[in-house]
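Shown here: the complex without one of its protein chains, the others still in place.
Note that the chains are named A, B and C in the order they appear, and that numbering of residues resets to 1 at the start of each chain.
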Amino acid sequence: MAEPREYPTALGASSRETITLLGHDLAEEVMGEVGFGELAFWLAAQRRPAPGETRVFEAVLAALADHGFTPTAIVTRLTYLSAPDSVQGALAAGLLGGGSRFLGVTEDTGRFLHDVLASAGEPPADEAGWDALALETVRAEREAGRFVPGLGHHVHKDGDPRTPRLMRIAAEEGTFGPHLALFAAIGRVHPEVLGKKLPLNGAGVCGAALADLGLPLELLRGFALLARTAGLIGQLAEELRRPVGNEIFLSVDLNNRSVDPAPYTPGDRHG
Amino acid sequence: MAEPREYPTALGASSRETITLLGHDLAEEVMGEVGFGELAFWLAAQRRPAPGETRVFEAVLAALADHGFTPTAIVTRLTYLSAPDSVQGALAAGLLGGGSRFLGVTEDTGRFLHDVLASAGEPPADEAGWDALALETVRAEREAGRFVPGLGHHVHKDGDPRTPRLMRIAAEEGTFGPHLALFAAIGRVHPEVLGKKLPLNGAGVCGAALADLGLPLELLRGFALLARTAGLIGQLAEELRRPVGNEIFLSVDLNNRSVDPAPYTPGDRHG
Amino acid sequence: MAEPREYPTALGASSRETITLLGHDLAEEVMGEVGFGELAFWLAAQRRPAPGETRVFEAVLAALADHGFTPTAIVTRLTYLSAPDSVQGALAAGLLGGGSRFLGVTEDTGRFLHDVLASAGEPPADEAGWDALALETVRAEREAGRFVPGLGHHVHKDGDPRTPRLMRIAAEEGTFGPHLALFAAIGRVHPEVLGKKLPLNGAGVCGAALADLGLPLELLRGFALLARTAGLIGQLAEELRRPVGNEIFLSVDLNNRSVDPAPYTPGDRHG
Partner (left out) sequence: MAEPREYPTALGASSRETITLLGHDLAEEVMGEVGFGELAFWLAAQRRPAPGETRVFEAVLAALADHGFTPTAIVTRLTYLSAPDSVQGALAAGLLGGGSRFLGVTEDTGRFLHDVLASAGEPPADEAGWDALALETVRAEREAGRFVPGLGHHVHKDGDPRTPRLMRIAAEEGTFGPHLALFAAIGRVHPEVLGKKLPLNGAGVCGAALADLGLPLELLRGFALLARTAGLIGQLAEELRRPVGNEIFLSVDLNNRSVDPAPYTPGDRHG
């Protein structure tokens, strides 16, 4: 039989009389004193953010909370239609769409910028320096046949309004750091390499801003999911008042068309 | 073939140039202007909360964000251990524990108080009136062999510190309404019926406070889940720095004891 | 610090040289010897089913595996569209729709029949006895304003072809027991009470058949989910060959209609 173990944690703890969170008295020092965005930052970073950091962080969460009838929103509404007894299931199902394609850009961009900066060593001293680093970066990606994360948007082709706004907020709050600087420079120089001007998208700028806040890169997707949880609750609240889930289901089911099975053969493989 | 349908929504919408959320310009009027707790309230209620309402709402979220090594926290850590490529899966798995037993008290209490108030008609005019309604309520539950939701706690037997604190915050902000009044009265009068003094627990008072804020009762569990999402991100952040998931797994697996299968027979049934 | 614990199990176990499952050598006695349906039954009941029991069980799984573009199928396809890196997320999201409304009838019917039988004491000796019990049962539900689970179908109004077929298979294999007998009797007598003839649906007859097999009532929904897992893999396989997920998403997103927010007010509440 193995020895009993101990499991260290700095998060929630309680005794008969007290409850603490991150070493603070939950009732007196956290409740009523710490905003929810501030608390989420604190939990993830294990340090309390400055007010300016909180404002940038909450601006990111606002940018990512809801984008209308995305697949994740539809999934949450349909799951609630199917299993109204389980709100947790409807929210969890929606979050499961937060993968590489729809919510992953935030994390991909943050990690990408971080890797470039880590390889580059000392950050550039001026805008010309940033532009040179960005040019080299875009060229390298182009040559490797890869896309630059955070560049391009299928709707906001002339510019995503969240991008300049978040950069401005970060600048106002003193958290405009190397990740945003490199991202902005990519926005300036990429047409020279790619031959066309693409927008820096909102999901990407959020990843850059979160990385500049020093939040763990492995969890950047997690912040997008936190924002989306609030959005999905909004979707459920709306589904309760103006339900569309059953209409969506019927719009698919009533338009099904039976076709013959098409057996897989080795040549079909996508892998 | 069915007619094309339209799907109404007041949440996120976008065109080539603009992005709106709840009818407001996302970049200029929401980002940097609206805190995350405020936004979550707004999304759920489709009305912008007053600052005092936001403070109460965020106090609730703080109260529910993390309670240490709960089943949900352990589940998120073990799922991340098993599938580190999918942060969304680890968070979703943790949220799926947000059901009747561990996170459900908030919703149960809010709904229970609402139902009592709806049956009672005109709310009492003074504390004596609330006490009379509470006494009748506790007696009815006792006679029906049911527990009063939100009453009792397995650790904080002499009082849950979150309860008086949240009532105080709600009073300060002018959102102490009938649900909290009835809940407080239950706390005063129940020993007369039950013969012992039980604490009003923190999950229950949160349900009462959310109901007083006019948030949809069907989604009270959803707010507990939103709070918990922030907590689970904290758990993952800590798992990255001080991992315990593998130790937990091994503490179970290495202490397994093989026993003989025990076939079900009709008499065994739990249903 | 607490004592180390032991965790008993009769399921999988392994040592350096051997792997056992349910007390049998996995490689030599299970692999290649035990079919998958048989194994699933064995795992759930901790007893090996007779071949006839396996045939009935697999007939139930076939009946529940796939029903075309249900909400669960749409959810799995949309989640895969959004997060193609996580097949487990797409399957899990689909299963989360397996709640009270779409997949719950199987469990509801099995539990309902079990409860009636448990209250009735000694089972009737002949068809007339079953009819009498069924009549009493339908009357009681009708008077209580409740529906009889498993009765009625929105498409197969003149009869669900799965129902007589499963009853026949159960009869052939000698597993037609009291749950199916009562269900069949309900099918015969309900028009006398309800004034119209409703079909016994396929989900309901599956619940009755599983209950007659002595499987745990608490997990009847679990078998529906197992069947559906196979169906959802089929949906994903088809999505790989003939993708429709993006079309479904666009059919909703492009038909969104922005409306004004509609704030909740106390009178709106659904709870």
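Simple rule for what comes next: contacts are C-beta pairs under 8 Å (C-beta built on N, C-alpha and C of every residue); 3 or more make two chains touch, one makes a residue touch a chain.
In this text the structure is predicted, and so the values were computed from the model without any measurement.
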{"item": "Left-out chain, listing which of the shown chains it touches", "value": "A, B, C"}
{"item": "Hidden-chain contact residue, picked from the options B:14, B:54 or B:70", "value": "B:70"}
{"item": "Residue in contact with the excluded chain [from A:151, A:182 or A:215]", "value": "A:215"}
{"item": "Options A:148, A:193, A:230 or A:252, residue touching the unrepresented chain", "value": "A:252"}
{"item": "Touching residues on chain A - with respect to the absent chain", "value": "4-10, 13, 20, 22-23, 45-47, 83, 85-86, 88-89, 92, 96, 111, 114-115, 214-218, 251-252, 255-266, 268-271"}
{"item": "Touch list for chain C against the chain that is not drawn", "value": "1-2, 5, 7-19, 21, 25-28, 30-32, 34-37, 39-40, 43-46, 55, 57-59, 61-63, 65-69, 73, 86-89, 91-93, 95-99, 103, 155-158, 160-162, 164-166, 169, 202, 216, 218-219, 221-223, 225-227, 229-231, 233-238, 240-242, 244, 247-248, 250-251, 254-255"}
{"item": "Chain B residues that touch the omitted chain in the full complex", "value": "1-4, 6, 68-72, 74-75, 78-79, 81-86, 89-90, 92-93, 96-104, 237, 240-242, 245, 248-249, 251-253, 256, 259, 262, 264, 268, 270"}
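We take it that only the chains that are shown with their structure count from here on.
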{"item": "Chain contact topology (line, ring, star, complete or other)", "value": "complete"}
{"item": "Chain occupying the middle, per Cα centroid", "value": "B"}
{"item": "Whole-Å gap separating chain A and chain B, where each centre is the average of the chain's CA atoms", "value": "24"}
{"item": "Centre distance in Å when chain A and chain C are each reduced to the mean of their C-alpha atoms", "value": "36"}
{"item": "Touching two or more other chains - residues of chain B", "value": "4-5, 7-10, 13, 45-46, 86, 88-89, 92, 96, 216, 218, 251, 255"}
